[in-house]
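Showing just some of the chains, left in place.
The first chain written gets the first letter, and so on, giving A, B and C; residue counts start at 1 in each chain.
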Amino acid sequence: DFQRAISQIQPALGANNDELSSYMGHEMVDYGARYHNLLREGKSFINQITQNERTSLLSVIFHGPSGSGKTALAAMLAAGSDLPFIKMISPQMLVGKHESEKCLKIAKTFDDAYKSPISLVILDDVERLLEYVPIGPRFSNALLQTIQVLVKKPPPAGHRLLVFATGTNEDFLRDCDLLPCFNVNTEVPLLNKAEILQTLSSRGVFDDRALAELDKSIAFDIGMKQLQLITEMALTNSAGGGKTDVATFKAAASDCGYAMLQ
Amino acid sequence: DFQRAISQIQPALGANNDELSSYMGHEMVDYGARYHNLLREGKSFINQITQNERTSLLSVIFHGPSGSGKTALAAMLAAGSDLPFIKMISPQMLVGKHESEKCLKIAKTFDDAYKSPISLVILDDVERLLEYVPIGPRFSNALLQTIQVLVKKPPPAGHRLLVFATGTNEDFLRDCDLLPCFNVNTEVPLLNKAEILQTLSSRGVFDDRALAELDKSIAFDIGMKQLQLITEMALTNSAGGGKTDVATFKAAASDCGYAMLQ
Amino acid sequence: DFQRAISQIQPALGANNDELSSYMGHEMVDYGARYHNLLREGKSFINQITQNERTSLLSVIFHGPSGSGKTALAAMLAAGSDLPFIKMISPQMLVGKHESEKCLKIAKTFDDAYKSPISLVILDDVERLLEYVPIGPRFSNALLQTIQVLVKKPPPAGHRLLVFATGTNEDFLRDCDLLPCFNVNTEVPLLNKAEILQTLSSRGVFDDRALAELDKSIAFDIGMKQLQLITEMALTNSAGGGKTDVATFKAAASDCGYAMLQ
């Protein structure tokens, strides 16, 4: 069950994986059933590649709105696995490089992965890896072709490869024929009101009355990333003592473009 | 007949052709009449180039949806022939190379082929060779022109050439004038329900009752590649003993985007 | 309150920041409540990054019409803070450089910022940084991708980063997916009639009767930059003695494309 999954993951994560943990922020919040489900499904992909001899390649893309927690989820699953080779390819490593350098760097990472008996490669933020912009639309076809081929290429005999990717714009990913290159396609959604309240409650900065009031005035879905920033802005603008109130939270939400009821 | 064809092929394949066999997965499944027909037609192309003196060039394109088995079929036919020169040109060999390098590498392979009295060149996944993307659409015109010319260019006097190609998007291949460069155009289809059941039955992981149940709940066509992955995912998520059940199969199919009835 | 904020800011600004002050013109005019509000909000961003440990990255974009005072505001907030690292990236520094040089220069500035415990980077006039032109529209995708990644990339552990940006064309910034890369999005508006009159009054070149007359004949909103130029043109075309009159002001406004009533 989920509790066991989590307890398995936490040590590995905290123990030996500094870089991955930088993608996970301060801590993963348990916001409910949908989060448990994502964890369970993620673990099953790792099982598949480690336990099934006939599966030499498995590729999964996590997609959803910005801030919904795709990168943190992929990093956490990776950190919680005990695969001998794990590598994150993120746009931040590639800033300012030319298209062809980026292609080579990505291909090099896969080549390294092929040397390990079982490997996990994470392609973080594929729209950014592809240099995608909705106007036009434009993107790097060289990078697209490289990623399409690498995601479908089985590793050499006797080796196994798991590929995780994160992306935002499902329509574009389908239109450019990248989505069907993945075996599995999993959505990471925004938090709904119940999940928002569970998150705020677990942060411990609102008393119960404030939470009841928030229950009435929240009318949006939001990403975990945005929700955490708004909470911190409210705390900074509050009297201190690690507490804040509904009015200050509303003001911070409004500054970030989230209008609350009333 | 088909049995003889298969028996002729298997030894050659197992015996001396490691690289080609990597494109064929664990084993070719006999899923019925349409598969026999593809094998028969494929063998006739090899006969034509080996036995007819007036045929110095024959080019065939296999097209069909992703996962339908085009690459495996072409590799199997090649491995089962006893042509003195066989070469697969696949996008995986060309990853990260520039357009002009790719053109040269492809032209070089044909030049090598011209030196043998009879040769087979396989152009695997032409959309990827052409760096095709539906948006725009875009593709490498340099690669298209190179392939168009090479596919139509007869080998030097006294030499013969068979070209196999695999492709997915028939409309694009017609629109860009590549399809008419081939003498023959053969479709490799998705598996229908009867073919799916024959495949699952031959894998031996369902009992008869489960197969009867599946007969009622399958309402899609699917590629052999996707079908095999779903079966393996179901096995991994099952109790073990090399068996799985309908419910676990349904869940795996659903994770891969195939919704079953009920 | 605002007075304290201003008094805190002025010394720092005058004292040690020559380059920033060059973006602020002769002096900042207090044109009323909306200006106070912009200052207050700006100060809260600086507080957030200096005081909240859980906020390692905060990014804010100020947008509004040309001349509304975005650059001056960002420069003034920066000069009034006591952050150990402050850097303005403006198109003027990048004139005539190639796209890739510009990318490197921008990435280099962020790299420098990461070395300081707390830093502020200002991306001035993002449309110009992106080489944007409405026809097409066209812009540098390399620069867009670079800025998108840098604005969202958290600094290394133990470091904090505040990003200010200024931009004009909100629609384009949204369409190219740059706007959602910022946590906060703040509008800097044109001056309305009341704010124009307060500005003209504080400049001291009209007597009260002239101001009353202007109250009746102004029917446009205008940027602080344009308003100050028109005032100076009127002064130059006047008799001297540091005074001007309504007719001369009207003529100057008309030369600059602002038609007044009557």
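Just so it is clear, contacts are C-beta pairs under 8 Å (C-beta built on N, C-alpha and C of every residue); 3 or more make two chains touch, one makes a residue touch a chain.
Please read all numbers here as calculations on a predicted model, not as lab measurements.
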| item | value |
| --- | --- |
| Number of identical chains forming the whole complex, with 3 shown | 6 |
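The definition used in the following text is that only the chains that are shown with their structure count from here on.
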| item | value |
| --- | --- |
| Chain copies touching (subunit A, subunit C) - same or different residues, decided at half shared | different |
| Chain of greatest Cα-centre distance to subunit C | B |
| Inter-chain centre distance, subunit A versus subunit C - centres from mean C-alpha coordinates, in Å | 35 |
| For subunit C, residues contacting two or more additional chains | none |
| Subunit B residues touching subunit A - in the complex, by the definition given at the top | 22, 26, 66, 91-92, 95-96, 98, 128, 131, 133-135, 138, 226, 228-229, 232-233, 235-237, 255-257 |
| In the complex, subunit A residues that touch subunit B | 41, 44, 47-48, 51-52, 54-55, 58, 100, 103-104, 107, 137, 139, 141-142, 144-146, 148-150, 153-154, 156-157, 175-177, 180, 183-186 |
